[in-house]
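Just passing along the structure, written as structure tokens.
Excluded from the complex is one protein chain; the other protein chains are retained at their positions.
The block that comes next holds subunit A.
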Amino acid sequence: MTFYESFEQVPGIFPYQPPSPPGPGNDPDRRENPDNEPNKERTKVVGKTKSSMEAVKEMGATQIPEVKSNIHCLTIVGQIEGHLVLPPQNKTTKYEHMIPQLVALEQNPEVEGVLIVLNTVGGDVEAGLAIAEIISSMSKPTVSVVLGGGHSIGVPIAVATDYAFIAETASMTIHPIRLTGLVIGVPQTYEYLDKMQDRVVRFVTAHSAITEEKFRELMFRTGELARDIGTVLIGQDAVECGLINEVGGMQQALARLKNLIEERKTRNEVPLQ
């Protein structure tokens, strides 16, 4: 008597009897030579190995699985580069690339909303205003989040969206426009700068709850900035003066964007007659 036979026999449980003996030939789905089978539709599997290896080599990034998102996220970081190519120590956002991107987002039916993430120190007035104008004229819902900083020309971009958030610790510097060019006639230069400043003031007051008087007061306040006149608004301050809608981060911004997308969908639905 072997060791196993010494145990009590339970029919169907012990000893175990497989329903069919193991080995090839019993599985009806088994195909001996699938490559040579005639009249079988073949599916081609294309790997992403090469491009993901390239991505690791070039950017130190790995390929992530593609998930279709109904929103797109645009980040505006560093200096907003405009008419002049800045020296390489600057981190820049190139407006000539961003503007067609925004056009594509507006046109693409798969994109339902745009999230703008800002951490900028300002930059070219015209390029910044161009981005702000194109964001404000989009028909799709847009939400901005100021993380870190949204200074100078970052302010009109932040307020250009349908709803603006600022992180609790993020700051926004509001200060007058400074001259970078040549001064030939002082009154003319002053007039010109004043006009440039008016463009920014007009845009910000038209797209946020701040009044022109309040914005100009913040712009020309003395004693807050070491090298300039102006004001630094941190988180809640920006909300209190009406510039930004709410203090919040990613969670609030995405929830708000989702709400705006839903609102737009219900608005666009044609009522049944």
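The rule we apply is simple: a residue touches a chain if its C-beta (ideal position, glycine included) is under 8 Å from a C-beta of that chain, and two chains touch if they have at least 3 such contacts; residues count from 1.
Rule of thumb we're sticking to: contacts and distances are computed from a predicted model.
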Name under which UniProt lists the unshown chain, selected from "4Fe-4S binding protein", "Sulfate transport system permease protein CysT", "Sarcosine oxidase subunit gamma" or "YlzJ-like protein": "YlzJ-like protein"
Residue of A:Ile71, A:Val125, A:Val159 or A:Leu218 touching the missing chain in the full complex: A:Val125
Option touching the unshown chain, where A:His175, A:His207 or A:Arg256 are the choices: A:His175
Sole contact to the chain not displayed, among A:Val103, A:Val183, A:Ala209 or A:Ala255: A:Val103
Option touching the unshown chain, where A:Ser69, A:Asn90 or A:Thr169 are the choices: A:Asn90
Residue ranges of subunit A at the interface with the undisplayed chain: 58, 72, 79, 82-90, 94, 96-97, 100-101, 103-105, 107-108, 121-126, 128, 151-153, 173, 175, 177-181, 193, 196, 200, 225, 227-228, 230
